[in-house]
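Let me begin by handing over the structure; questions about it come next.
One protein chain omitted, others in place.
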Amino acid sequence: MSLETLSEFNWSVMTPEFIILGVIALLTLLDLFMPKRIDRRILGWLSIAGIIAAMAALFSLLGTEPTSILYDTFTLDMFGKSFKLLLLAGAGLVMFLAVSYDAKEGMEDYRGEFYYLFLTALLGAMFMTSSGDLITLFIGLELLSISSYILAGIKKHNLKSNESAMKYVINGSIATAITLFGMSYVYGLTGSTNLAEIANKLSAVVDGQHTYLLGLAFLMIFVGLSFKLASAPFHMWAPDVYQGAPTPVTAFLSVVSKTAGFVIVIRILISVFFNAAPSGDGGSILFKMHDYLAFLAAVTMIIGNVVALKQTNIKRMFAYSSIAHAGYLLVALTTLSANLIFSVWFYLLAYMLMNLGAFAVIQVVTEKTGSAEIADFAGLYRRSPVLAVTMGILLVSLAGFPGTAGFIGKLNIFVGAFYGEPHYVLASIMIATTVVSYFYYFGVMTQMFFRPAREESKFNLPFGIIVVLIVAVVGSVLFGVAPNIALDFLNKM
Amino acid sequence: MMENAWLIPLFPLLSFLILLLFGKRLKEASAYVGILLTLASLVFSILVLFERFSEPTYSTKFDWLTIGDLHLTAGFEVNQLNALMLFIVSLVSFLVHTYSKGYMNGDERFPVFYAYLGLFTFAMLGLVISPNLLQTYIFWELVGVGSFLLIGFYYYKEEAKAAAKKAFIMTRIGDVGLFIGMILLFWETKSFEYSEIFAAVDAGAVSGTMITLTAILIFIGAVGKSGQFPLHTWLPDAMEGPTPVSALIHAATMVAAGVYLVAALFPLFAASKTALLTIAVIGAFTAIFAASIGLVQTDIKRVLAYSTVSQLGYMMLALGSAGYVAGVFHLMTHAFFKALLFLAAGSVIHAVHTQNIEEMGGLWKKLKLTGPLFLIGTLAISGVPGLSGFFSKDEILVAAWEGGHPILFFLALIAAFMTAFYMFRLFFLVFTGEARSEQKHVHESPNNMTYPMILLGVLAVIAGYVNTPWFGSFLGDWLVDGNPALGHGHVEGPIWIMIAATVVSLAGIYFAYLMYRKRSIARNTISGTGDTLHTILLNKYYVDEFYQLTVVAFTKGLSYFLRFIDVFLVEGLVKGVVGIVQGLGRTGSKMQTGQVQTYGAVAFFSLALLVVIFALTGGYLR
Amino acid sequence: MNLQSTLSILVFSPLLGIIVLAFLPKQSEKLIKVVGFLATIPALLIALAAYLHFQWGKDLADFAVSKAWIQFRGMGGVPEPFFSVNYELALSGFQLVLVVLTAVVATLSALAAAKFVKKEWKGYFMLFLLLEIGMLGVFTAENLILFFIFFEITLIPTFFLIGKWGYFEKEKAAYSFLIYNGLGSAVLLIVIMILFAKTGTTNIEMLAQIMADPSAPLSGDLKLGLLISLLIAFGVKLPIFPLHSWMLKVHVQAPPSVVMIHSGILLKIGAYGLIRFGMGIFPEQFKTLSILIAILGVINLLYGAFLAFIQTDFKMVLAYSSISHMGIVLIGLAAMNEAGVQGAIFQVISHGLISALLFFLVGVLYERTDTSLIGNLGGIAKGMPIAAGFLLAGAMASLGLPGMSGFVSEFMAFLGLFKELPWIAAVGTIGIIMTAAYLLRAVLGMTYGKSHREFTGVLDLKGVELIPVGVLMLLIVVIGVFPSVLSSPLQTTLETIMLGIGG
């Protein structure tokens, strides 16, 4: 690869990544050379600025045709653009949470890392959306993972934070190993790591032995990646890690990390396996895997919603809720309907808004009370009506009631489930578990609105929290009432 | 005038509305509102009646309710029966309104009483000019409510409450029969209009079974309203209401509505022998059944109540024996003399403040006007020749005999004997002899109470002469005029029937005289207090108790059984489902041990499981 | 005149109240109550104007509005929308009467709330107005998805209204409400989705047309399954035995003003749905199921009646009575003829008015005496004759006394069923007797007889309280005496339904 070929590439399609990378480098240096006494929060604001700049850059790229550079390892297509936007928006909101985060213990000295590690994780996720190669996908994934491991344990002197990070690392590494093992078989069957090439080669696989191996690879990759989705069977880390990690990190894990997980799942499973090994008996390996996916989706929804009923810690409850939402998204994947990407994207958008908003409230309340029990929300309506009503709207959206983005997202998935070959059972499980979810979402409501407050002190809302809440509520309601704003936007990409 | 007959019910309705809204302010003046407005009704009724003597039937209707292609109508019709009923009802109502001014004087809910009376009168008048079954049913229910409200007028008395409830529910059982019958008939004939129903029946458009079925169902409604066996028990209890109410509703008008209904639908009933026979049997049985209970009752109003039940049975017997005229005729005379009896009884109660006849006695001297009037009523009901009851009862006996029911005829004859006996037992115990308890300040009732009684007394004497074997059957001929389905205006019966009837009633009177006046026969000759027969009669054959033990107990039992289902099965099922979900949640929760290696193991074994399944099935699960 | 925006204004007019309320200070009780009440007035006026519009012989179709709203497209610019939901509101005669009922009861309930709600008026009225939007939307929506959205919108405010302002076991009742209705609407959503997936539309009219077409891409079995699902979905709402237990809790625990709405309107959504969608979209299958529905109706009627007979709490009596009366709706529907269906619709309206009246009175009673147990009351006719009188009148209306709305509906429902299934109908008539028995037992137990204890300071109805009872009673009587005020708007709806049935 000569210098000329390098310069021939249309590097501009990577502008958002470069911006983020630049900000990371800048922050690292600043953190190193800035006097200790200067509040590192400024770094947080800088990273927000960087994210906004990256978004602006992305917007300027919206009109471009799908472009591949670096020998097809980096592709900027509609899929990449749309999900990159989600990741940037999610990470931006998380940064707002992060700058408002007032850690009590253990991370006074590490605020700088706290901010730019989010950015490195984001960078990894962004690379995943655009990679066209197994290797870059893997690197992106690991960049995201390793940054997240550190973030989870950023409260260095806090036992729970450390434990959470440790659990995350161990489970994450095992998951990585399993995924890689699966990937190695795919490589073995095709001799290539380029996704398009793999798809091309796989569509020619007819040999029974190879098909079998491919199925094995598929299962391993999926189970490995289900770690990132926090879906069954690799979901059990989520409650512990969510509970122990600092709240902005939890929010990041539940939104950005999950989005990245779905990005890679769609990239690998859908685009690679869609036409893989079409044997005579109808359909590719993906269609053969259909029932496994459906089964895992159902299990995920059931576990997430049912176990959430028993939680007393709000962050654990939201961990299970997050598992449940992963289950809903898996339903969209399973049905493989024509609007698959569309409904996943919209659902992730809705989920990002409502979940980040909810975590903003959780962050405020837990900081105030020092614990994260659901009972701490008692009487929130009296103490801060705005906070309670905001949380109420977000919970309603999470529960999927009409008038909110959560409903439209579910509706979208639902339409897909009934389109073409209808998935009655899966759809029924989805909706039944949704009803079960009313129990715990409205359990929080009960605390906030019906129960008397333990103490009467009021809340001061930091600027960052206010921003997140406004974006979350306005977004949830706006996309609930006029979803076409988002849908049309996506169509124009 | 007849085209304005619709105004007649509206006057009392107006009275009801005025008194409901302004009664509190009007206070005692309420009576005048009620009296004047019912007087207006009465005047209109008389005018209508006289016009109907010369003019043909008038009827009109308009669309009331549209159901797709079905147009249900409302309207009114003035035929002979209706005109007569209008007159009877508005007359008795007017008299009772007047009477109540004295009787209810001083009651704090005086305006409410008049309001209820207005409501009842409205409903009753509306009932008797209805040209179709549906409208009849509507007013039929409304009179029931009027009756219910007035029975429960003394709402603070537990007995009144129970009686009101009982009256409503018992009659409603009958009403359901009417309801079903009416609807079935509608689908058979596609109309509620009497005229169209009769036409359909006449044309043979309705099968015989259906006629019998609907006729009997409708008759069940009449059974409930007219206190016929087995739905009679509410009527004696209804005596808990103020006495003028008993006179108006539970003697003269509403309870006769059953008879009116059968009469109004007579062409339908006439088309089914079975239905007629049923009516006749029930009527005759009720007549003797109630009369026998009346023999031993000690409450003045209850005796009269059983007498009413018995007399209504008579009317039913007449109708069931195809004696249309006899039934309607007796309905009219009974209205007069029974109203008289009740009002007189009210006057007595007003004077002595008790209803127990054992505590009365010797009132003849103290109640100079009430006594003779009561006697007139007693004579009339006993069927003493010359008074109204004699002629109408004779008609009924003739009808029963000619109708070919000798057994029923003899039952009726025995009942006539009993009637004479218990009525004179009542008379002797109340008015003759010595007072059997301390009675202070016994005085005759005020004029506004006695004048209505006098008028009724006159009618009780003369009303029979409109239809006699001796002076011509004017009423009968007029009633059936132009409607051959109703039978003949006058049925010529053997002369011995009249003699037998006379003998029987005189015998009854004489027997009562011997037992209660002269006391030459001990009161316990046949059956004394404490004897089985006496106890059975005193307890009204234990019908109430029987119902209590069967129907009520069954209903309660079923209710509790259903509650068991509701609590344990329905709720239990829900709790079970919730329990399963919660249990799943608990299990899932327990698996979350905090051991990170467990988490990895779960994932790995799940993967292994999937791989094994994949390996075994080769991919396809279906 | 262009009337297209009328319905939108009608449905969303309470929103104005919500916005105004949001800016009012929490403490200004009086102002909040006034605003809360006034906010229900525009909807009422528009609804009445629409009614007059109809009675003056003008076309209700003038009100119909249809705008593109949501379009789901597949990725990559597939030109044809994958899934689209139009914002479609319309008003048929049937819908018109329900909208009027909703507006009337809502206004009266707001009045009642001003009386009964003792705390946090601001929250109450905001939720209440949101609820009203949902209800008005449900009855005007012309699109299944839109219907579903409004349907669900009613759930949340109701949950809070019960859970916050109710009596002792309010939270339990609120949860019961939420979960049962959540499941009901879940089933409904599945039905809607299957319908959409098979036909490509969610417009109610179009669905009915497609279903009537024998070449429709739905097998008879599937249609039957969908109808049964609808029966379950709306059966929860109605409620149909054995899906009723939530409703008992709600009726006992919710505040009176909410129960007025709940029993008066919300339960009626179930009946509306059954008629509009069950019968409107699946007429043939409805016919297949008619015996089942008739039996369910009779079970409801008798089950409710028998259980009401032994209740000790008057609220429970009324709750079971609601179950019983909804049986009559089912009976009417099962008849599948004009009389039956019209009877069912009449019953919907009639019961809405009657139960609103009775629950208002219970609320008053409870407020004055701190009890609604029949055994603890008794003889209150002495202290509060007007209330007792209205109670009795309400009971009479409820037990189907002619001259009041209850009779007309009961009569027509039975008239209809006797034509088709006389034996089942005959069994059902036992309910008529039982209704009288349990209502009189309860009402007389409270109003008549001896006072069990002196209710000191018990005051009769007065002032503003007379408005709701007076208006409701008036409507009950007007419908009872002149049923054509209600039946005339229904005729076209009835024709449409009958056309679908093919009868």
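Chains here go by letter, A, B and C, matching the order in which they are written, and residues are numbered from 1 within each.
One rule holds for everything that comes next: contacts are C-beta pairs under 8 Å (C-beta built on N, C-alpha and C of every residue); 3 or more make two chains touch, one makes a residue touch a chain.
Note that in this section contacts and distances are computed from a predicted model.
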| said: I want to check something: the complex is missing a chain, and I'd like its UniProt protein name from "NADH-quinone oxidoreductase subunit K", "Part of AAA domain-containing protein", "ABC transporter permease" or "Sarcosine oxidase subunit delta". | reply: "NADH-quinone oxidoreductase subunit K"
| task | List the shown chains that the missing chain touches in the full complex. | result | A, B
| Among A:Q243, A:S284, A:S384 or A:T433, which residue is in touch with the absent chain? | A:Q243
| said: Touch as defined at the start, partner being the missing chain; which of A:A165, A:V272 or A:I323 qualifies? | reply: A:A165
| field | Contact residue for the chain not shown (choose from A:L189, A:V256 or A:L490) | value | A:L189
| Given the full complex, what residues of subunit B touch the hidden partner chain? | 589-590, 592-597, 600-601, 604
| Tell me, which residues in subunit A touch the chain that this view leaves out? | 134-135, 138-139, 142, 145-146, 149-150, 153, 156-160, 162-167, 169-170, 172-174, 176-178, 180-181, 183-185, 187-193, 201, 210, 239-240, 243-244, 307, 310-311, 316
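Criterion: only the chains that are shown with their structure count from here on.
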| Hey, which chain ends up farthest from subunit C, C-alpha centres compared? | A
| message | Distance between subunit B and subunit C based on Cα centroids, please, to the nearest Å. | response | 37
| note | subunit C touches at least 2 other chains through residues none
| query | How about subunit A: which of its residues touch subunit C in the complex? | reply | 78-79, 338-343, 396, 401-403, 407-408, 411-412, 414-415, 417-420, 422, 424, 427-428, 431-432, 434-435, 438-439, 442, 445-446, 449-450, 483-484, 487, 490-491
| query | What residues on subunit A touch subunit B, complex-wise? | reply | 166-167, 170-171, 174-175, 178, 211-212, 215-216, 219-220, 223, 226-227, 232-234, 236-237, 239-240, 281, 285, 288-289, 291-292, 302-303, 306-311, 436
| task | Going by the contact rule at the top, pick out the subunit C residues touching subunit B in the complex. | result | 241-242, 244-245, 303, 306-307, 309-310, 337-339, 342, 379, 381-382, 396, 401-403, 407-408, 411-412, 414-415, 418-419, 422, 425-426, 429-430, 432-434, 436-437, 440-441, 444, 447-451, 483-484, 487-488, 491, 494-495, 498
